[in-house]
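Excluded from the complex is one protein chain; the other protein chains are retained at their positions.
First chain written, first letter: the chains are A, B, C, D and E, and each begins at residue 1.
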Amino acid sequence: MRYISDLNEGDNISDVYLCKYKVQAETRNGKPYFNVILQDKTGTLDAKVWEPNSDGIADFDSMDYIYVFGDVSRYQGALQASLRRIKVARDGEYIPSDYLPVSPFNNDNMYTDLKAVIETVKNPNLNKLLKSFFIEDEEFIKAFRMRSAAKTIHHSFVGGLMQHTLAVTRLCKYYTKAYPALNHDLLISASLLHDIGKVREISGFPQNDYTDDGQLLGHIVMGSEMIAEKARAIPEFPPKLLSELQHCILAHHGEYEFGSPKKPALMEALALNMADNTDAKMETMSEIMSELTVEKKGQWLGYNKLFESNIRKAGDW
Amino acid sequence: MRYISDLNEGDNISDVYLCKYKVQAETRNGKPYFNVILQDKTGTLDAKVWEPNSDGIADFDSMDYIYVFGDVSRYQGALQASLRRIKVARDGEYIPSDYLPVSPFNNDNMYTDLKAVIETVKNPNLNKLLKSFFIEDEEFIKAFRMRSAAKTIHHSFVGGLMQHTLAVTRLCKYYTKAYPALNHDLLISASLLHDIGKVREISGFPQNDYTDDGQLLGHIVMGSEMIAEKARAIPEFPPKLLSELQHCILAHHGEYEFGSPKKPALMEALALNMADNTDAKMETMSEIMSELTVEKKGQWLGYNKLFESNIRKAGDW
Amino acid sequence: MRYISDLNEGDNISDVYLCKYKVQAETRNGKPYFNVILQDKTGTLDAKVWEPNSDGIADFDSMDYIYVFGDVSRYQGALQASLRRIKVARDGEYIPSDYLPVSPFNNDNMYTDLKAVIETVKNPNLNKLLKSFFIEDEEFIKAFRMRSAAKTIHHSFVGGLMQHTLAVTRLCKYYTKAYPALNHDLLISASLLHDIGKVREISGFPQNDYTDDGQLLGHIVMGSEMIAEKARAIPEFPPKLLSELQHCILAHHGEYEFGSPKKPALMEALALNMADNTDAKMETMSEIMSELTVEKKGQWLGYNKLFESNIRKAGDW
Amino acid sequence: MRYISDLNEGDNISDVYLCKYKVQAETRNGKPYFNVILQDKTGTLDAKVWEPNSDGIADFDSMDYIYVFGDVSRYQGALQASLRRIKVARDGEYIPSDYLPVSPFNNDNMYTDLKAVIETVKNPNLNKLLKSFFIEDEEFIKAFRMRSAAKTIHHSFVGGLMQHTLAVTRLCKYYTKAYPALNHDLLISASLLHDIGKVREISGFPQNDYTDDGQLLGHIVMGSEMIAEKARAIPEFPPKLLSELQHCILAHHGEYEFGSPKKPALMEALALNMADNTDAKMETMSEIMSELTVEKKGQWLGYNKLFESNIRKAGDW
Amino acid sequence: MRYISDLNEGDNISDVYLCKYKVQAETRNGKPYFNVILQDKTGTLDAKVWEPNSDGIADFDSMDYIYVFGDVSRYQGALQASLRRIKVARDGEYIPSDYLPVSPFNNDNMYTDLKAVIETVKNPNLNKLLKSFFIEDEEFIKAFRMRSAAKTIHHSFVGGLMQHTLAVTRLCKYYTKAYPALNHDLLISASLLHDIGKVREISGFPQNDYTDDGQLLGHIVMGSEMIAEKARAIPEFPPKLLSELQHCILAHHGEYEFGSPKKPALMEALALNMADNTDAKMETMSEIMSELTVEKKGQWLGYNKLFESNIRKAGDW
Partner (left out) sequence: MRYISDLNEGDNISDVYLCKYKVQAETRNGKPYFNVILQDKTGTLDAKVWEPNSDGIADFDSMDYIYVFGDVSRYQGALQASLRRIKVARDGEYIPSDYLPVSPFNNDNMYTDLKAVIETVKNPNLNKLLKSFFIEDEEFIKAFRMRSAAKTIHHSFVGGLMQHTLAVTRLCKYYTKAYPALNHDLLISASLLHDIGKVREISGFPQNDYTDDGQLLGHIVMGSEMIAEKARAIPEFPPKLLSELQHCILAHHGEYEFGSPKKPALMEALALNMADNTDAKMETMSEIMSELTVEKKGQWLGYNKLFESNIRKAGDW
């Protein structure tokens, strides 16, 4: 396919794109038309459908993958497409990963790594619990592997939730060696499960937006509840172990003002909070730094709200 | 019985008291003895058991109700009892309410009132849910009727949780009239259920202290989970209604720093937060004001940490 | 009259509207014209006076009620009027309530209710004080009945100050029953008087904006001073009662950062603070919810700065 | 007289001291006695009256100046007096300044300086207003000259209020030269009047404690009201000038959290806030530094809550 | 020269201006042109270079002083120049102070004053240290005399750093008289040196922007280090005196959140903090007030972020 970033003034387009946005408008003289935004993984393109009721224009909605036919011109300095024909594409006629931002890590590999980590959890109850999510619950697995870890800021791509989960878990694994007072199985289980509520908080791609439940309840409380439900189905699961595990989930944002209803009271909860915070901030910074064009490398990038500072890349000494 | 507040130097005591605290100590010359604190609803009394291994001293633990026999003397300005005989009392040999602070409102009456409120909730799912707690779950009912609403500060007496729940619910009832945009059934259900997690957060009297689960998970999250569990047993319960109800519970402290993982997003959640905050503060102030002795009435009572101000009672104009 | 919300492209207008805004501008070729905004209670309309010096155009200023004659066209998607003739309307030629947002409650009824509340205050000094404002001071009464309770956010309509005062007073009345330790007469007097400083803080409609004194001194301090002045004219008014009443006014915002120079030190001051806060927040939410169009009902309304949360209406279960 | 700081074990005392505190107590065997604290400007001394009902013991209360006769012994490392006779002293039999901390500056000189400053205020209305307080109102003048500027921390001595007022006014005078945009007469008037509410907020010596009005209303609001009352008695006093002056008083603490109901909106209010803050902090530090004994000079003095830091004196380089 | 504020529609221009900004753009039909902003001390002027490649257009960059030839027209209500010829001006062909905002105080006079203050510092080590900066280090002197004290807000003009330094030092001089516990030489030295790090933090005019070091290290730390370096070159400089002096620099912002790594622990550090804060705020307010046009004098100027209040000028009573 022809990626949006490669289009030039004067080009014809006849390819499948994701319709990110569609709204009806009216010209000055009252003629209806459509404002449309097309998307692929390289960017977005404004488009107009001047004859929305003409023959070649099928019914379509935002978030549909659509075949579009038209030409590209320049308007007020930016590229813009006029679309003459539109056809909704069917599953299989396009490769979703062409249209969505995806993790730089291979999804299958990440999942294999994650399963390997589960095997290191020897406590039989925790091991069973982890498998009830990551091995046995196919609907959950599918969602978990595809979701982002956030709407924006960091890991906001397909596979982002799994990538973040793995990164946090690896950090926790490192901690268990550096600080032997930690309970390995509790911490690794908590880190693998810490963000599972996000499969209910954020809708799947291409929307990747907060759900109703996400806004009302949040991933912290939903994740804790999901764990309780599955653990209760394991007869011999010790209630106190469940409470400790749920506590780690509830406290993993570390501070009340970040939405945790409890501050870390267990060393494992503290460790999870450190690992989650470290990966969130380091990954955000990594994504900013790796997107830098050459000429931006030595320059200040402006005030960054998350880091409350103007930021720039260090030199290549 | 002879209340602790009525004892004088030189009195004999032979009555049942609650043993609030018991610890073994040693005299300078190495003889073991017991330090004991006796409690009834009027106060506490230090006591010593100088011959812990003598015949008349039965095995007993803290939180037992015990018959004690001994005399009262004065040591370093305070009353103190020397106990010669101790016998553990059996259920029925004492009236617990003699030993514990109790709500000034009759427990049966409050429960009757609460059941009447449930009848005003016409939505069948919410009505069923309320009944599954307050009418059908006997273990829950027993705990709910006996618990305090807090370890200290306000409503820290037997029946306090029910009294607070009723007061908040009545305020919410008032709001539904003053602000008709409120959904009556959702708000009243939320107010009746808002603190039910406290039956797991605070242990029953006489301990009345935070439980392990209370400290790890907190009543907000546990209450939300308890509701989810019962609601899922009602087949037709709309998931979105459940989410809205859980949201009201999660947000009822109003601010992250007070332990709510969500800020009120629904008008009903806001109303519940207002009512809970109002009753907590007004009841605290009421309890302070109604305990004032005559000579304290016109005086400043000193800096109060909760209200961040020196406080005093207004004149009787 | 023809309301602005009923106007269409192509209509002629010849009616009285409030001139909310008027400013002289110049066309590219240097011809002067007027930009004018017309207002009635249903909305606003941009208008142009292309020939400001022609015969039919009388002198007029912003905040005048004016007869306008012209036609309505559409420019850049919005309606716009071209005005050919303008005449200032005299008192009596229009009904102000057609042009201003008004309380949904009848002004006379609210005033009757308020007078009835005053009769429940039995303390003769407080009763006299209330009457010196609400019964005897005609200028004050007129202002109090017409003012809004705020420039924006909540109760920002004619009668809003009285509506808010009544709502707060009714909440306080409810509290006096729920928390008998409260001094009824002190609390009800304080609630009736708590916002009277707003008649000096916010100018009358149609301006409804902060006055110079409002910005320099604020309604809290001005209200307290107004009460002191009238109370000193009642010879037997006890100075300590006056101090307690003024304290309730000064502390009714509850926190320093909300402009109260004192935190509540009396139970009545605390109660007034709770009631004021409850009505301010609940009324704001009510106004948002009752303005919702049908299609907005189930949707999230976006981040609300006051409530620090995205908000939405609960379902109609 | 013999100052408390000069007393030794074994001394007889027969002098007038201020009775700072008096309370009845009981010995172990039930005999009543008095615990008394004697004070002069050099310190305090614990004393006992073992025979409170003996002939030579006249009626006396705390805050009385009393002749005491007895001897000094040492108990648990500290000096203690046993008093055999007590007689209430009459005005004229003692010099109050021997018993109270006093400003290091001569009271008459400060008052003369203050009157001279008033003469530099040329605006006739402000000049009249200042004189109505500082020249004509004898009761006010007496209180103003004797009061402290604070219960503790800084200027907590007789004359402290006047000393602080002068120091702030002199700083403001300096500002009028350094920043010519300031209105001299408004600023100097505001600085002279900024703390006059303290004559109602803090009771006179020897109590020097917060009054009921002080706690309910505070010196900021009371001072503003006192100014309004006197200004209204000057017929031609411009209301807007009064509002600006009151604003300076209301805003002089600079921040809501320090009890100002308004933030400085006028340059003069800002200047007054800067001057008040500077003198309060610098005088506090001065008092700490000038009390240092020789051996303390190079040492750290421990964490100081006001300055949120461990503090020490700089070297004498 | 013809100042920008004096230009009118239709004028020809042929004068030297500072090119504040230059960027290449493209017309709709793809023709390149330059957008340029010209600046002098009276304001800025938008300009277009429609034929950037024509003969008369020399190479130039932003921050160059350039001769421009063209005419002034009006576009969308604002003046705009079309430039036909451009030539880079050489040093000497223009007077920089015509193009840059400059302190209202004469630079030489300020420097003379500053040298006079140094003579009042009698401690030989401090005196030597001050001279090593302000008398002997020519590069430093040149920068110090030309720099602003801030990028925006206050003293953001040529000579601003020296003007602010002098104002703070004079305030400190005043304090040494009002609070004799202060060490004069330490305080005056600290005030003279407190902002010297700004010569490395902010680049010289016309850029007047934060440097790389300024953003990474800040003027507080750099100033402290500069002092340490020069002091170490004075053999007998007492290390403890150096630490006290560096402390004053480090603590002069007074609070951690304003970038001070230490809170004032010495009275001299506190005094410097008070003086710096006073001059920063008073000068900011002065600059706002002195720029007021006549018609703005009685009006509210809108919410000011620094002062967290709507502000206005007091009346001329």
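Everything that follows uses one rule, which is that a contact is a pair of C-beta atoms (placed from the backbone, for glycine too) under 8 Å apart; a residue touches a chain by one contact, two chains touch by 3 or more.
Bear in mind the structure is a predicted one, so any value in this text is a computation, not a measurement.
Asker: Using the document's definition of touch, tell me which of A:Ile66, A:Leu186 or A:Ala228 contacts the absent chain.
Answerer: A:Leu186
Asker: From the list E:Ser148, E:Gln246 or E:Ser309, which touches the chain that is not on show?
Answerer: Answering carefully, the residue with contact to the hidden chain is E:Gln246.
Asker: Which parts of chain E are in contact with the chain that was left out?
Answerer: 212-213, 215-218, 220-221, 224-225, 228, 240, 243-244, 246-247, 250, 256-262, 265-266
Asker: Which parts of chain A face the unshown chain closely enough to count as touching?
Answerer: Residues touching the hidden chain, for chain A, are 123, 125-126, 167, 170-171, 174-175, 178-181, 183, 185-186, 238, 240-241, 244, 262-268, 270-271, 274, 277-278, 281-283, 285-286, 289-290, 307-317.
The criterion applied here is as follows: only the chains that are shown with their structure count from here on.
Asker: On C-alpha atoms only, rotate chain A onto chain E and read off the angle in steps of 5 degrees.
Answerer: My answer is 120 degrees for the C-alpha fit.
Asker: What is the distance in Å between the mean C-alpha positions of chain C and chain D?
Answerer: Here the centre of chain D sits 45 Å away from the centre of chain C.
Asker: So which stretches of chain A touch two or more other chains?
Answerer: As it turns out, chain A has residues touching two or more other chains at 212, 215.
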